[in-house]
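Below is one structure. I have some questions about it.
Up next, chain A:
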Amino acid sequence: MEYVIEMLNIRKEFPGIVANDNITVQLKKGEIHALLGENGAGKSTLMNVLFGLYQPEQGEIRVKGEKVNITNPNIANELGIGMVHQHFMLVEPFTVTQNIVLGSEPTKKSGVIDIERARKDIKEISDRYGLKVDPDAKISDISVGMQQRVEILKTLYRGAEVLIFDEPTAVLTPQEIHELMDIMRSLVKEGKSIILITHKLKEIMEVCDSCTVIRKGKGIGTTDTSTTNVNELASLMVGREVNFNTVKTESHPKETVLKIENLVVKDSRKVDLVKELNLEIRAGEIVGIAGVDGNGQSELIEAITGLTKSVSGKIELKSKNITNKTPRKVTESGIGHIPQDRHRFGLVLDYSIGENMVLQTYYKKPYSKAKVLNYKEILNKAEKLIQEYDVRTPSVHTPARALSGGNQQKAIIGREVDRSPDLLIAAQPTRGLDVGAIEFIHKKLIEERDKGKAILLVSFELDEIINVSDRIAVMFDGKIVAEVKPEETNEQELGLLMAGSKVKAGESNVTE
Partner candidate 1 sequence: ACGGGSDEEETTDSTNSGDDAATEEEGSAEYSIAMVTDQGGVDDKSFNQSAWEGMQAWGEEHGLSRGNGFDYAQSGSQADFMPNITRLVRDEYSLIFGTGFLLQEDLQKAAEQFPDTKFALVDAIVEAPNAVSVTFKEHEGSFLAGVAAASKTTTDKLGFVGGIDSPLINKFEAGFIAGAKSMNPAIEVDVQYAETFDDPSKGKLIASNMYSNDIDIIFHASGGTGNGVFNQAKDIKQNDPEREIWVIGVDRDQHEDGEINDQNVTLTSMIKRVDVAVQEVANMLTNDQFPGGEILEFGIEEEGIAIAETNTEAMTEEIVNTVNEWQEKILNGEVEVPQTREELETFESSL
Partner candidate 2 sequence: MLDILQSVIPTALFYSAPLIFTALGGVFSERSGVVNIGLEGLMVMGAFVGIVFNLTFSDVLGVWTPWVSIIVAMVVSAIFSIIHAVASVSFHASQVVSGVAINMLALGIGVYLTKQWYGKGQTDMVNQPFYTTNIPILSDIPIIGSIFFEGIYITSYIAIAFAFIAWFLLYRTPFGLRLRAVGEHPMAADTNGINVPRMRYIAVILSGALGGIGGSVFALTIASNFSHSTIVGQGFMALAAVIFGKWHPLGAMGAALFFGFAQSLSVIGSSIPLLENVPQIFLLIAPYVLTILALAGFIGRAEAPKANGVPYIKGSR
């Protein structure tokens, strides 16, 4: 038939684990084909096999019906296969143009890179597919969404016919996701074919034509999206029923836990990112912050947790001033923090999962006495948390690096929640996780709220914000511009507020 790519009976092993066990995926020309599976199911591995980064132990790959042997990414490129990786493959100090042409640079006769020509070529492609980028910007200076466009341009520049997207939406804001969907549609219209990996079932239903489900390394089957629904896909993937509607009782907010007054935070370039912000969170409520990435959410969190100094304003925790205290003081005064970037901040990847479980408490009894660590206590604690939070790891001694993203996240949540902080800050707590894991984490957050803790949830997922929060604060340009009740709003309205428009009189505009 008219398959552009066929991966037949692929088997790929890693030491001690079969990541892909006899999986078959077939991609038709001009379709968007979803790959769905839990964290660690083997999706990325399978795509890395297709892209030539891994060699399969068994199985066959066909491109347009011809058997091929893809031993390295060069061959994949030549065969017209391009991949947008889960973790971007961009060289940060380079410009957009340099990143795009890297490896297939146009040159002048003198052997010098012909930047002018590269720029022209890139402009041509970006105009054609509606991928707007600034060709001279440095990667480190542009947003994640922009970086992703660069990744897409990279594949197109190399003449890719088949594009693989590995969890492209996990790091994007709703707007960016929307734009990406449009880009994908226009790509398909131009005759490209796409494989899309995502954990967001709604996206699959929205843009994909068909979907292959993988569970624990095994292919479960392929269905047309027109003949299935979200619930069916979820249960296929997890192997049980999944409850999407977070069960949650009414909240009963009590005393004020966090009070922020006129907070101003600057970044390293002395630009104001948080501007005279005011916010209050009370015990027993979850306040969700909705906002487009880059409107000061990260800086707000860093200021509360002591990672960044604020310029002016006041932060109080349970009436105690914690403004510009060190992270240690802030933690001790009762704040827990599930950081947005779990690899950078949340874990010491080279420490064992056990050691990571006491990252903030190692110096306290019973984990240490007179500066001497008590490993027995530490490991006991870790074992307990691993049990309780269902962290799947071979043992407490396994390095955190070897755990899957979902399990790393569960470990962090376990650690933070277990300290029983008065205020728990959860930044993008479910980014990149499968529906099962998301369900679990939402349940934990609500449990904590019910125990009378205050919770600050920052997320780009409006679903999540609406489902989990008791109160939603919309952040725009460094300020809280609106506050809404989740029952009384919807994604459209939030989207508009997040974009800075002050439509809809009648809603309470707390600030100013």
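Basis for inclusion: all candidates are chains of the complex that A comes from, given by their letters.
Simple rule for what comes next: contacts are C-beta pairs under 8 Å (C-beta built on N, C-alpha and C of every residue); 3 or more make two chains touch, one makes a residue touch a chain; residues count from 1.
Not measured: the values here are computed from a predicted model.
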Result, touching chain for chain A in the complex among 1 or 2: 2
Enumerate the contact residues on chain A facing candidate 2 in the complex. 48, 51, 53-54, 72-74, 77, 83, 85, 87-94, 98-99, 101-105, 107, 111-113, 154
